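Encoded as structure tokens, here's the structure I'll be asking about.
Missing here is one protein chain; the remaining ones are kept as they sit in the complex.
We just call them A and B in the order they show up, numbering each chain from 1.
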Amino acid sequence: MDKNNWKAWLYLLPAVLFLGVFMVYPLVDVFVYSFEEGYNSASQTFFGVGGYNYSYILHDPYFLQAVKNTFILVIITVPVSTGLALLISVALNSIKPLRNLYQTVYFLPYVTNTLAVGLVFMILFKKTAYSDGLINLLINWFGGESVDFIDGPYWAKMFVLCFYTVWVVMPFKILILTGALASVNQDYYNAAKVDGTSRGRIFTRITLPMISPTIFYLVITGFIGAFKAYSDAVALFGTDLNAAGMNTIVGYVYDMLYGNSDGYPSYASAAAIVLFAIVLTITCINLLISKKHVHY
Amino acid sequence: MKVVLQNLTKKFPNRNKGVRSDVIAVNNFDMEIPDGKLVSLLGPSGCGKSTALNLLSGLLKPSSGKIFFGEDDVTDLPAENRGVGLVFQNYALYPHLTVRQNIMFPLENLKGAAKLTKAQMQEKALEAAKLVQIHELMDRKPNELSGGQQQRVAITRALVKMPRLLLLDEPLSNLDARLRLQTREELRRIQNETGITTIFVTHDQEEAMSISDMIIVMKEGVIQQTGRPQDVYDSPVNLFVAKFLGTPPINVFAGEVKDGSLYIGQDKVCTVKGAANKPVWVGIRPEGFELDENGTLSCSLVGVEVMGRDITVISNNAASESGAIRAIISAENRVDTSAPVVRFNVKSNKIFLFDKETEARLDCEIG
Partner (left out) sequence: MHQTEFERIERSARIRKRVLRVVIYTLLTIWGLIVLFPFYWMILTSVKSYGSYNSEYIPAFITLSPTLENYAHAFTAVPLARYFTNTLIFTVVTTAIMLVVTVLAAFAFARLNFKGKNLVFTLFLALMMIPNELVVITNYVTITDLDLRNTFAGLILPSVTSVFYIYLLKENFSQIPDNLYYAAKVDGTSDFKYLMKVMVPICKPTIITVAILKIIECWNSYVWPRLVTDDELYFLVSNGIQSIRENGFGRENIPAMMAAVVVISVPLIILFLIFRKKIMAGVARGGMKG
């Protein structure tokens, strides 16, 4: 056994090394940074220890805008994408012909580059001097006024961002939900049918409770994912998200790092920790609610 | 309520690619199930008996033919509107609902004039639960119950709406042997008390024989024989039915009818009237043998199993088609296990002759 002991550590060594350097150490360090006031990356010095970094970002209008944007994005996209995915999965589960084809098509956004396809969305929604863009064309057909979704009013931009985010997260949700639906024993449905249960009641009394653990899993991971939104916004509005007024919390963190003179890792750390605290709180609330409502 | 099936057929597309022909799971069923009886659909697995059950419940639509409940043609009526009770092999109890909620589930679906108040539902559920003796488990969840208890809940759920027809799909196969025995008596009792026409699907012939008023033996989608269990056992219409009923199974020999006598190997076993000279299959029930020093059938003795009430003599015969021959005789007999040969006389009502090609029973008198 003794000999085995050091050999086992040898197998673990690379993983421990990489995780130590790039995960455990940074985890500690980010807290340290967030309390070091006036840190200067060039000279690696700081003035003192305290909560100034937090106070700074909490008074930074860009950060507040980013928090607001992120919350709006989360509150809209999580319910919409989960509900839509549920609808589509139930529909998908009730057909036989073409089911595989639909499933394959629906999964495509998962394997595409968010940045690249975001560009396509941008040109679909963008209004330029040459053309109002395809979406505006459709709006005009239905008698509406053209809107610039990319450089225009806030709500138009938020709409595109939400739309694209939903488009991007749907494949995962549909995949997981169709899996959950398919794994419900068909006998439950047959039993309910023989007992004269209507479709609506089968859905609310049997299907939903049976897949409720999966739905809550998707809601929780959906919240976490949506709070970390960033590259979707970059794809649509470019890297200068602050100027577009469409920054997200994660975007703020990166902008702080990437900014002038080697960035401000202290502010970035404080913002990242605020984000982490928000996500943790929301996840805990979700777990509490799910304890009450999930049926197993 | 009686149930009538007319030319009922169900085909499924063949799942193996390249094979174009359909699989016929239920082939031209034509029969009447009398009111208030307990009827077993019996056959080996894959013979289409569950398909037949699902046609009755409405979960499957027949390819052709008709189904009547009483005088009503229900062939195209959706399962929701048929008012049958169905018990599944794995019970299909809703895991997120309590026993009470499970039992009340079918009642909550009632609409219009039949709609019940909450209190009426509670009362009905309790009444049904008492009949099946699970009223003390009402607030448990299914996963807190034993297999036997789950089974009872499933039966209660099927009974609570007082169905016109109760269907049971292999309801005992997930229970252990002792519980199976107990539950099947219970089923018999409940059926007697409620008088609901009940159809019971099983592959276990002993189960079917012991509780049914009538059995229907199926093979590959085709009904082989229907009748009272004892009648079918005593007078099987073909080799399949003869082999399928009875434990230990019937002993089968290759024999020959020659000039009014039946020969197995060189032995002239008995006389036969009304059969032409030709090779036949001979089936002899295990209890059809009698030890006799001067018996007409001689076999080489292998051994003896003493079972208390009776003993099983195991022997070999070159003409046997079903391996070692098992003969069950009263324990009062003494068998000399050192003797190389054992001789039997055969009881004439326990021996059946079947056509070599069609395997149909030959109509003849055996003496």
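Criterion: a contact is a pair of C-beta atoms (placed from the backbone, for glycine too) under 8 Å apart; a residue touches a chain by one contact, two chains touch by 3 or more.
Nothing here was measured: the structure is a model prediction, and the numbers come from that model.
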Q. Considering the full assembly, with which of the depicted chains is the omitted chain in contact?
A. A, B
Q) Which one, B:72, B:176, B:292 or B:365, makes contact with the chain that was left out? A) B:72
Q | Contact with the hidden chain (one of A:12, A:49 or A:243) | A | A:12
Q: Spell out the interface residues on subunit B facing the chain that's missing from view.
A: 72-74, 76-78, 80-81
Q | Where the missing chain touches subunit A, by residue | A | 1, 4-5, 7-9, 11-12, 14-16, 18-19, 21-27, 29-30, 33, 41, 84, 87-88, 91-92, 94-95, 98, 102-117, 119-124, 128, 130-134, 137, 167-170, 172, 175-176, 179, 221, 224-225, 228, 230-231, 234-235, 238-239, 250, 253-254, 257-258, 262-263, 265, 268-269, 272-273, 275-276, 279
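Throughout what follows, only the chains that are shown with their structure count from here on.
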Q. How big is the gap, in whole Å, between where the Cα atoms of subunit A centre and where those of subunit B centre?
A. 58
Q | Residue numbers on subunit A that touch subunit B, as the complex places them | A | 185, 187-188, 190-198, 201, 205-206, 209-210, 295-296
Q: Would you pull the subunit B residues touching subunit A in the complex into a rising list?
A: 57-59, 78-86, 88, 90, 92, 94-96, 105-106, 108-110, 157, 161
